[in-house]
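Shown here: the complex without one of its protein chains, the others still in place.
Chain IDs A, B and C follow the sequence of writing; residue 1 opens each chain.
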Amino acid sequence: MLWTLPFFGTLPVQASEIASRWDAFYIFLVVLSLIFFVIVFGAMIIFAVKYNKDRRAKAEYIEGNHLLEFFWTAIPTVIVMVIFVWGYVVYRDMVQAPSDAYEIRVIAKQWLWQFQYETGRSEINKIYVPLNKPVKLVMTSEDVIHSFFVPNFRIKKDVVPGMYSQVWFKATVLGEHHLFCAEYCGTSHSGMIGTVIVLNDQDWKNFLKGREIPAAGSTGAMGTAAAGEVAAPTMTMAERGRELSKTKGCVACHNDTGAAGGVAPTYKGLYGSTVEMTDGSKVVADDNYIRESIENPQAKIVKGYNPVMPMFKGLLKEDEINALIAYIKSVK
Amino acid sequence: MSTIAAAPGTNYLNATKGLRSWIGTLDHKRIGLMYLFTILCTFLMGGVFAIMVRLQLGGFNIMTADQYNRAFTYHGTIMVFMVVIPMIPAAIGNFALPMLIGAKDVAFPRINLASYYIFLTGATMAAYTLFAKGVDTGWTFYAPYSIRTGTSASWVLMGAFIMGFSSIFTGLNFIVTIHKLRAPGLTWNRLPLFCWALYATSVIQVLATPVLAITLLLLTFERATGIGIFDPKIGGDPVLFQHFFWFYSHPAVYIMALPAMGVISEVIPVFSRKPIFGYKAIALATFGIALVAFLVWGHHMFVSGQSEFANFVFSLLTMFVAVPTGVKVFSWVATLYKGSLRFNAPLLYAFCFLFVFTVGGMTGMFLAALATDVHLTDTYFVVAHFHYVMVGSTLMGFLAALHFYFPKMFGKMYSECSAKWGCFLIFMGFNVTFFPQFILGSQGMPRRYYAYVPEFKTLNQLSTFGSWLIAAGFIWTAIYLGRALVAGAKAPSNPWEALTVDWQTASPPITENFETTPVITSGPYEYR
Amino acid sequence: MSTDTHTHHFAHHFESADHELEASKEGMWVFLLTEVLFFGGLFCAYAIFRSMYPEMFHEAHKYLNWKLGALNTVILITSSLTMAMAVSACQKAQRNKAIVNLILTFLLACGFLVVKSFEYAHKIHEGLLPGALFHNHEIVHPKAPLFFSIYFGTTGLHGFHVICGMIVILWLLFRTIRGDFDKGYFMPVELVGLYWHFVDLVWIFLFPLLYLVS
Partner (left out) sequence: MAHGNHNGSHNDNRNQEHSHVILSDAMIWKIGACLFVLTAVTVGVAHINLGWMNFPVAMLVAIIKGSLVALFFMGLKYDKKENSVILIGSFLFLAIFIVLTSCDLLFRPANVYDKPEPFAAAGGPPKYKKPWTAQAVVAAHGKELFMQQCVSCHGEKGEGNGVASTAMTRKPRNFTSGENWLNGRKPSQVFHTLTTGVNLMPSFGSLPAEDRWSLAQYVLSLGPTPPADSVDDLKKVGVADPTRDDGGQPGAAPSIPIDLAIELLAEDGTFKKK
């Protein structure tokens, strides 16, 4: 019977801490199904042979049996409760990330994965993670719903626009693992495949330092020029923010020189300062305030200015807003 | 009108002649046949798309990614909204229900006819998109993709919206029919289980379908003007759409499954010459399932960003679906015990049903349990599971019903031997097609993939091979049933020696079903 | 078939005109059940978003004119009253009274729509529109468009039901004038009555939910 197949490598590699517990539960369910299936279909076959009309001209008149009915109502009820509890217990550990988990930002869009690290490094379709360290992903989408699915880790979580969903795992096997988009997202849905690359301690350290990882696999080769080169400066978040403030036309109204009398408030010394609004309320200019003022400028109007700024909600990408905020922060 | 002119040899098929006597008919049997014919056509369309999808995945590179996305969308949409949902209630149910309760017709014949034309309109609107930009949203229409897509999704949305009303009116009609038109002496405890099933189905139809209607309406407005309830860009919540959608679409699974279960509950006693085991338990379980159907939709959304609390609640509630379902399966098997089984086509299909449905049901537990669902959802495991449940139960049930009522419908017998071969082909083909998909899913192959990583090749090819067996099976069935229509032997009024009242009249029956209103004096399964 | 003027000849599969009336009424009730769930989707969205953004609902509802809402409530209740009159008049075979009340009901329905159109015109002028169409600068809450999506969704759907109701009322009026109804046969009047009262019922809930958020 094909039902025994799950025992012979029909499940993917166990490459995360949870995988072995997951497989145990899965195989329990398979065995359970198998038993139930044998009972039901075995009985059918036996009856079919034993009681067909050639062997047995007259059927016996049986309308039911309450004891039997009670048992085959009660026993399944108990079994499904067991299944539920076991399933829930494993699930809880699958979703509750330990507090010391290393955080990586994930931005999904048609049809690629972008991974942002705290070092400012940004990777496309390749997510490098450390071995045996819990990793937490904070994920959002720029267009439609995607789903972050790593079969070898037994984890999956939808990546929803307008939401920041989380998933965590602790990788236990070095090397590359498939990353699939599991929520239909259009033309290249099946092309939205990435690679999870699990690195050992040394490689992970180097990665954080911005070195190329020789072990990064076939698609990972970046040419020789950079390999093993010591980190040198490049465009920082703040710099990108400055670029954006030009390309997105912010500079037309906002200046970073502190010169007064502009159409809109200056960036100089804005971050962290207390700003008074037209309605007299006072607000501390923190990340949230700046983000709000970019996405929905009408929400809070600074005293002495008119509500003329257009809404940038949807016009800016997630990491563009990051960059702008970093830029405004940098203008002291 | 109220008196019956029964000239010998006249029946509902030849009582009046000409196309106009059909397109304007108020006779539930003719409307049933019109549904049957229409649904067989849509089924053919859906089948062709299925074969295309399988060919692509079998390694024959026959289409582009966009064409593939359209293909599986049409396969899903057609099969769900135009085939599996109306298949048994609207086609078989329309034909059989009034006769099963000894009535002359359904309560509202005009509404019945109207609902057929509503269905036709909706189906036409959806089919129109084949010649326009097509539609590539998948049958689930998830926002915000369905809002963004440049294809002619709005047409399909409106088509499904309209077909929804057809479904509502059928349900409304059946409920009132069962309440008000039962023959003298047909008390609730004497009601055949097929009627109970159709009754429960109708209740689901009238309760759930309106929510689908408003959902699709809102989504259409979302596309047209951006009403912003589902679109995150305008402050809406895309996961809310999934709640709206599954509040209908999960119960819809039982709109598909319950009538099939009803058919099986009719067929098994008749062909094992025995009363059904635990009549009350089965009737109760039918309504149990119908009720629980409304409490579990969230199990489609365990990884969608739904709150963990909701996951807990929905997983817990989902578990209880298993109990009444189990009761039914056990009762059917127990009915065979010490019977005198006659292995005609309907019973064979009933056996196929039990096999396939059991597999489908058990794999349902994998998806109801939270942990396993996380890995398995949105993979081929789900695809295999719902094909086992929908195709397995509904299609096998439909084929059982078709072979059961064929003599009553057309007054002709089909070749038993050919029927057995057809059954064998379809059953084997079905399992060869879909069982490998359980394994593919466990290995992590996501659904709706146009191309896949090499690991999955072999099993996909096996699955594709199976799809050809199914196709062969259906072509074979079409041939021998077609032959029976023209050259089949004349059917006696009660070829299966059934006790239900629908068999106590001529085959095919007269327009008013019965010469005189029958009076029921005993239960439906008292095979003493 | 019977030709007695006081008993309408009912469809052949029913036992009696009463039997048919009972069945039709139940059919109507099942239809109204589907209507409840049809509106239900919007009520669900309302419940969800109101509990998520109570302050937004409170702010946004101030832009609705509760006086006009109350006026419409009174109008609809009155129309419900006249409809009830019309039904009982039909049952008592008082043809003229029935006609007068049906006409009143129709006129009140028109009144309802006139008031509504004033409200809509004002909202459109203010840019208080659903979702993407929203362009009003007084309301600062970014989620405010949701409220107007729900406002236009619910009232629009309800308005559509009012218009359908007016059409069938006209049809009833025509049949009453033609003298189709008598003590033995008034099923259509009763069914339309049920429908019209349902439309009133929906509004009775919409009014406090939309206009009187506190």
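Following the convention adopted for this analysis, contacts are C-beta pairs under 8 Å (C-beta built on N, C-alpha and C of every residue); 3 or more make two chains touch, one makes a residue touch a chain.
Note that this is a predicted model, so its numbers are computed, not measured.
Here the chain not displayed is in touch, across the complete complex, with A, B, C. Among the residues B:F287, B:F343 or B:W421, only B:F287 touches the chain that is left out of the figure. Set against the missing chain, the residues C:L68, C:A132, C:V168 or C:L194 yield one that touches it, C:L194.
Mapped onto subunit A, the footprint of the missing chain covers residues 105, 110-112, 114, 116-122, 124-125, 138, 162-165, 187-188, 191, 208-212, 219, 222-226, 229-240, 243-244, 246-247, 287-288, 291, 317-322, 325-326, 329-330. For subunit C, the residues touching the absent chain in the complete assembly are 15-16, 18-19, 21-22, 25-26, 29-30, 32-33, 36-37, 40, 43-44, 47-48, 51-52, 66, 70, 73-74, 77-78, 80-81, 83-85, 87-88, 91-92, 193-194, 197-198, 200-201, 204-205, 207-208, 212, 214. Touch with the hidden chain on the side of subunit B covers residues 64-66, 150-151, 175, 179-180, 182-188, 199, 203, 207, 211, 237, 239-240, 243, 247, 287, 294-295, 297-298, 301, 305-310, 313-314.
The rule we apply is simple: only the chains that are shown with their structure count from here on.
Centre-to-centre separation of subunit B and subunit C, using mean CA positions: 35 Å. Measuring from the averaged C-alpha position of subunit A to that of subunit C gives a distance of 46 Å. Taken residue by residue, subunit C touches two or more other chains at 142, whereas all remaining positions touch fewer.
Each of residues 313 in subunit A touches at least two other chains.
Subunit A makes touch with subunit C in their complex at residues 295-296, 298-300, 307, 313.
Against subunit B, the residues of subunit C that register as touching in their complex are 1, 9, 11-14, 19, 22-24, 26-27, 30-31, 33-42, 44-45, 48, 130-134, 142-143, 145-146, 149-150, 152-153. On the subunit B side of its complex with subunit A, the touching residues are 65-66, 69, 136, 138, 142, 144-145, 148-149, 232-233, 237-239, 272-275, 277-281, 303-305, 308, 311-312, 315-316, 319-320, 322-323, 326-327, 329-331, 333-334, 336-343, 351, 354-355, 358-359, 362-363, 365-366, 368-375, 377-379, 435, 439, 442-444, 446-453, 527-528.
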